[in-house]
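For this depiction, one protein chain was excluded, whereas all remaining protein chains were kept in their positions.
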Amino acid sequence: MAEIKDVGRLPADYAANGFYGQDILSVSQFDKEKLAYIFGVAHEMRVLVERFGSADLLQGKILANLFYEPSTRTSSSFMAAMLRLGGQVIPINNVQYSSVTKGESLPDTVRTLESYADVIVLRHPEVGAAATAAHYARKPVINAGDGVGEHPTQALLDLFTIVEDLGSVQNLRVAMVGDLKYGRTVHSLTKLLVNYDVTFDFVSPEILAMPEDVLDVVRRHGHSFRVTDSVHEVIGDADVLYVTRVQKERFTDLAQYDRVRDHYVVDEELMTKAKPHMIVMHPLPRVNEIAYGVDDDPRAAYFRQMRNGMYIRMALLAAVLGKA
Amino acid sequence: MAEIKDVGRLPADYAANGFYGQDILSVSQFDKEKLAYIFGVAHEMRVLVERFGSADLLQGKILANLFYEPSTRTSSSFMAAMLRLGGQVIPINNVQYSSVTKGESLPDTVRTLESYADVIVLRHPEVGAAATAAHYARKPVINAGDGVGEHPTQALLDLFTIVEDLGSVQNLRVAMVGDLKYGRTVHSLTKLLVNYDVTFDFVSPEILAMPEDVLDVVRRHGHSFRVTDSVHEVIGDADVLYVTRVQKERFTDLAQYDRVRDHYVVDEELMTKAKPHMIVMHPLPRVNEIAYGVDDDPRAAYFRQMRNGMYIRMALLAAVLGKA
Partner (left out) sequence: MAEIKDVGRLPADYAANGFYGQDILSVSQFDKEKLAYIFGVAHEMRVLVERFGSADLLQGKILANLFYEPSTRTSSSFMAAMLRLGGQVIPINNVQYSSVTKGESLPDTVRTLESYADVIVLRHPEVGAAATAAHYARKPVINAGDGVGEHPTQALLDLFTIVEDLGSVQNLRVAMVGDLKYGRTVHSLTKLLVNYDVTFDFVSPEILAMPEDVLDVVRRHGHSFRVTDSVHEVIGDADVLYVTRVQKERFTDLAQYDRVRDHYVVDEELMTKAKPHMIVMHPLPRVNEIAYGVDDDPRAAYFRQMRNGMYIRMALLAAVLGKA
């Protein structure tokens, strides 16, 4: 990670933030200092967009947006981030139909694209794909999700939303709700949150409980946590309610699914029991785990979360290209 | 419609045209005054493009071009319109492969995209989809066709082409030819034309006749019209010949199709009977209803029509974003 990649000449006013010319592969790259730096830049990006719409910080730079599996949300977010900084984007969204299906290896595809672009964003169905790409690329690679592996910008935007909405991550009670077993987002967010003053509530059906290795991380950092199977038990205490979808397909016994499904639905009635300044988060897309009636509640943070994703990605793109 | 949506700060020199921060959902939003305004701006856009190629009126603005069904023509036209005004575009053309297939609702997709973009163009196979999207979106939504519902920018570009090519919509005889039953474009154009000094000829096989509700609109506005089944009867009188395709698939009796098909084909021989300053229009794509030999006739307006589509979309994008 110490190697500085080829991102053009260093600007005279460059601040040594440690991101210049780096890949962004995992949340484990981010200590509290680095998080504070990126959140500071992301906040500036928010101010910039709210005031001016866009800037020309990355004018003349090109992002190769390489998606091996479809994700409208994430690809659009990176694209908007690059465009709002004055950069340009080569979108490669349908690799199933492209030359990569002729059997070309990921390293060759990445080395081809970096001959056209200045930075590569990669979404890939296989764990470790981003690290492989980064190993071969001379330009920075940003991981936009590699299978059940990492999706670091999602975890960063989640934490950034907490910071922006609640002011800090001090003395918070965070409830994670739904499918905690397969949910990549709750694992990554938990691993980031253990660095702060947080108490956890893990709310899920037993068969979708938070994995032991994640609980071990929580224990190792000395945080207390509760485990329960109903959101009703935690709603009154939560400062953050992070909701994920409980998928019917996870259940072999559908009767069991029918018994538990309502324990994980957030609706207006449930919200009457919540604190006045808590926030409800969701990585989206949602199906029915948050009722539409909640959307107009100021505590519903999930659309702000989307927008924060753009700010975080603006901050990362600017940082690795030496312009933040 | 009175609500002004979030399109950024109002420019100091803003002219109160009534489009600022509005959705564009239906031709019924356009009275003669509004049509005159948009056509005036579209004409300026034409001059701008012919003289300078492009401008920076919408610099820093982003369009989310959301197409739930493919339409190269319309999506490219909106894209070109935004780019020629200095704006940028997030194209979302393959939603069948994207997160929206994971079951996400249109309102959630729209609210996600508006957190990245400043204006949304929507093409959707279902009637009413654009209105639904507009209801939930805080940013302006422009309807680029919702099933058999509306496709307002098509109707506007059709009427604009008549104005540009013939100077005005005064004392014109307009013949609509082909499939008048299912043709969304001829319905919308007729509803716009009834506001002007126009006489109609409706030319179609009986099973593809103009629907009674559209004829009622014509009658209610006091216009006279003829109904016939052969273009040969109207060609000598027409100032505008608006041709649409008669699809074989509409006929259960193919012998009937074979009997009538040639009544709706425009070729060089037919054009010898037409007025010297009339125009032939077509929404494209065509198959064989206009012979290629007609293309070089100066009265062939269908490729100018395409270009006018870009000017109309430039005008609308600038208008709703407060920059026209």
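To keep things simple, chains are lettered A and B as they appear, and every chain counts its residues starting from 1.
The rule we apply is simple: a residue touches a chain if its C-beta (ideal position, glycine included) is under 8 Å from a C-beta of that chain, and two chains touch if they have at least 3 such contacts.
These numbers were taken from a predicted model, which means no experiment stands behind them.
Touch with the chain that is not drawn comes from one residue among B:21, B:60 or B:91, which is B:91. Only one of A:34, A:111, A:261 or A:275 touches the chain withheld from this view, namely A:111. Contact with the chain that does not appear here is found for just one residue of B:194, B:270 or B:306, B:306.
Of the candidate positions B:71, B:105, B:195 or B:230, contact with the hidden chain is made by B:71. Counting the whole complex, the residues of chain B in touch with the unshown chain are 52-55, 70-73, 76-77, 79-80, 83-84, 91, 93-94, 284-287, 292, 303-304, 306-307, 310. Residue-level contact of chain A with the missing chain is found at 8, 59-62, 64, 88, 90-92, 94-95, 97-104, 107-109, 111-113, 115-118.
The rule is simple: only the chains that are shown with their structure count from here on.
Note on chain placement: the centre of chain A and the centre of chain B lie 40 Å apart, centres being C-alpha means.
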